[in-house]
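Of the protein chains in this complex, all but one are displayed in their positions.
== chain A ==
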Amino acid sequence: MTKKTLEIYSVELSGTKDIQQTDKGNGKEKYRGLKNCFEPRKNHYKEELRKEVDLDDHKLSIKELEKKYDTNIITGLSSTQAAELLARNGPNALTPPKETPEIIKFLKQMVGGFSILLWIGAILCWIAYGIQYSMNTSSSLDNVYLGCVLALVVILTGIFAYYQEAKSTNIMATFNKMIPQQALVIRDSEKMTIPAEELVVGDIVEIRGGDRIPADIRLLSVQGCKVDNSSLTGESEPQPRSSEFTHDSPLETKNIGFYSTTCLEGTATGMVINTGDRTIIGQIASLASGVGNEKTPIAIEIQHFVHIVAGVAVSIGILFFIIAVSLKYQVLDSIIFLIGIIVANVPEGLLATVTVTLSLTAKRMAKKNCLVKNLEAVETLGSTSIICSDKTGTLTQNRMTVAHLWFDNQIFIADTSEDHSNQVFDQSSGTWASLSKIITLCNRAEFSPGQESVPIMKRVVVGDASETALLKFSEVILGDVMEIRKRNHKVAEIPFNSTNKFQLSIHKTDDPNDQRFLLVMKGAPERILEKCSTIMVNGQKQPLDKNTAEAFHTAYMELGGLGERVLGFCHLYLPADEFPETYTFDVDTMNFPTSNLCFVGLLSMIDPPRSTVPDAVTKCRSAGIKVIMVTGDHPITAKAIAKSVGIISANSETVEDIAKRLHIAVEQVNKRDAKAAVVTGMELKDMSPEQLDELLTNYSEIVFARTSPQQKLIIVEGCQRQNAVVAVTGDGVNDSPALKKADIGIAMGIAGSDAAKNAADMILLDDNFASIVTGVEEGRLIFDNLKKTIAYTLTKNIAELCPFLIYIIVGLPLPIGTITILFIDLGTDIIPSIALAYEKAESDIMNRKPRHKKKDRLVNQQLAIYSYLHIGLMQAVGAFVAYFTVYAQEGFKPSILINIRVEWEDSNVNDLEDSYGQQWTWYQRKYLEWMGYTAFFVGIMVQQIADLIIRKTRRNSIFQQGLFRPQYWFVAVPFAILIWVYDEVRKLFIRLYPGSWWDKNMYY
């Protein structure tokens, strides 16, 4: 029994060992297997780690410290010393991440991915004009216009994208507001308050509960100080601090307080040992800035698309260059044809369409509390195949909450949802009455005043996390706790300390007939049990026998196994004869019994999962997304949370679970039987990249616990090696390197640290993991819809290109001009293709696997071929029929058009004969040519309507998808006719009665 108890506590010890060893080792070993291209970064990690390990101030004695930093713990630094140090080391603040200059950001928008294609197109146009001009100074300016329009498109789209980005950066800026921090420092033997920025190494600072620790400090003297290290290590429990050196690792030792963590309670005095960027937090922040930004999947896809388009353009161009040369065109003419073909292949409108489409989705996502910092990240979430989620604050509520109770030999479940509203356990037992009294009275936490209107769970509490949890728990169940405490006046109190491991208080009871004092005590369960001789069952005192003790241990083990923090509660009514009303209790001499108490019950607390998370995890699962938990917290807690949110599903077991169930050694278990794995930082440290790959592929449910920021990076990289698109969620500073490394980093908007938000691509404004699911859905939808948009846009490319090819080979009058093509690409086609972004999903997109990065391309061979060679060709044929019809009905039958090009375009031929023997001047022909353009244009347009309709779906019938009912097109037709008739009447009267009243009023 005791052995098992030890196991629970050993967790903490082994956990600390992990982190210490990891920190020392992983930088050198983990990156050995990586490719050479990571060399510079590898060195960077090493350097960072070396610094971290260098910190040995926690091992030094106070005297040595004083010597090292040339200070005195009583008088502090002199102000001249401080000024000197400040000048030398710089202010105690994190260097903000290097801001990219606005102009660079702007230029980036101008030349990224797609834009480059348009730029090349524009430049080619100008070159073509240059060639034409050198041959004939009176050549048409079409190419110059085209080039200018292309440039204009890029610039306008760039401005738009830049504006979009700037807008979300502005929203970010509101997060960055930081209240200037003050620090209480001893200088020149005087206590003074100075801005925390002015702290220097060697300063002696005092901190109190509620303060943010202003720098990395070595604690010199401590009174009941606890700190919240969750942003640094991911531990949601408050960490006690002391002035003793307890651990080799600076991260684990108790005598170091870290910059930017919060002191929850107690007071402490410490010496500043590191400031600004040299603090642990500063080092992690710079680690994040050392991680390069990965290209977003959509950027890769667009690049791939550009390759395809460029490939098609260049190969058709060269093919027709050869044909043109062999048709005895002049080489310069052929070069102009070549350029023309390449430019004709550039989908001018697509850049604008994609940008608008993405920003529409970004807007839609922002409404659902996903703020996208980078437009391209909109789609990334849709292709995500692995989510590495931080535990604290993301999956959990980041506050201790009462989860279970044990009394009357029974475990009760408390409601851990965000509002605690639904406490259903049996409250009728007498034991509960006693237990609730202990919970209420043996508690020093208090609500900050003036919060009556705030929901209980949201009120601010002064006190540590577990006391807060107990306070809120009792407030919800019993009502006004402060009132109860007032009625049961406290006469004596021993606060919790680490040697006693209990907390005790003595109260007058609120029962006027009962003159006895009530002694209540809570603390570590085994300590509490030691002090008890009886146990309360169903409100009755019973002797504590072996059976009940065993029941206690079973319950304790079970709750501990859930990763919960367990507290024991006991009480004793002090006999009135021994302790009369006037008795003075002395907490130092302990003139009251602290043994033979009556054990009442156990209560366990956990940082509970957010209530929306399990559902969201299930949805991710069904969407084929693997959810991996990566946390700095203990494996047991991590596993418990993982189980409760479904990251480890109810029926899957880890290797250890199987071993335990079958009573065999862990080594004997067939690893294939286990679906889940819990891996600690220590185990991860010993793994080669290959082993990590194997782990990631073999287990579908993985929890990484006790991981360091560096290891989070390694995990993300491991996932990326599996060709997965990795999303990382996190809120702490320790998450920021991984957030940056991930394909999409998702930071928490409320709980997130600035470092995390800066590193992330997306911010969940409501900190709700479930919002990710919405994001995934939108991302997938936009990918599908972009596919449709591109298919729609590409189709007409062939219809626009064919005329030019036919013109070169067959010598017809040019069927469609450049400006007309632009009018289609940038005019009539833009709105329909944007409209496709609003297309609803064809089937349940959340029930299919995420796309494979390398196989499911945005633009694949099938899409290109179907658009170009099937639909595009039909379109071209249709448009040509329209073109031939116009020419034939005007007098030029198709047969006469063949090879007419040279004469047709010669402005000196003014009597060109048509099929009917009529003679045409150049200008008359030109006019006919323009009519031909219009015919061709209208031909394409009409077919693009059909193209638009077919692109609504890729698999389903249009009739399944639903279409605007055709009859509604005709509802307003009578009114259209009415307008027409009315206006004809108006004109008739104007013509009939010039100068009349009607004419004056109605003629415009």
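Quick note on the criterion: contacts are C-beta pairs under 8 Å (C-beta built on N, C-alpha and C of every residue); 3 or more make two chains touch, one makes a residue touch a chain; residues count from 1.
As a working rule, contacts and distances are computed from a predicted model.
Selecting from "Sodium/potassium-transporting ATPase subunit beta", "Guanine nucleotide exchange protein SMCR8", "Sorting nexin 12" or "Myotubularin-related protein 6", the unshown chain of this assembly corresponds to "Sodium/potassium-transporting ATPase subunit beta" (UniProt protein name).
Considering A:V462, A:L873 or A:I950, the position touching the chain not shown turns out to be A:L873 (whole complex). Considering A:Y129, A:Y259, A:F769 or A:W920, the position touching the chain not shown turns out to be A:W920 (whole complex).
When the missing chain is restored to the complex, the residue among A:I73, A:A433, A:M931 or A:M1002 that touches it is A:M931. Against the chain not displayed here, chain A makes contact via residues 35, 37, 300, 303-304, 307, 869-870, 873-874, 877, 880-881, 884-885, 888-891, 893-894, 908, 910-911, 913-924, 927-928, 931.
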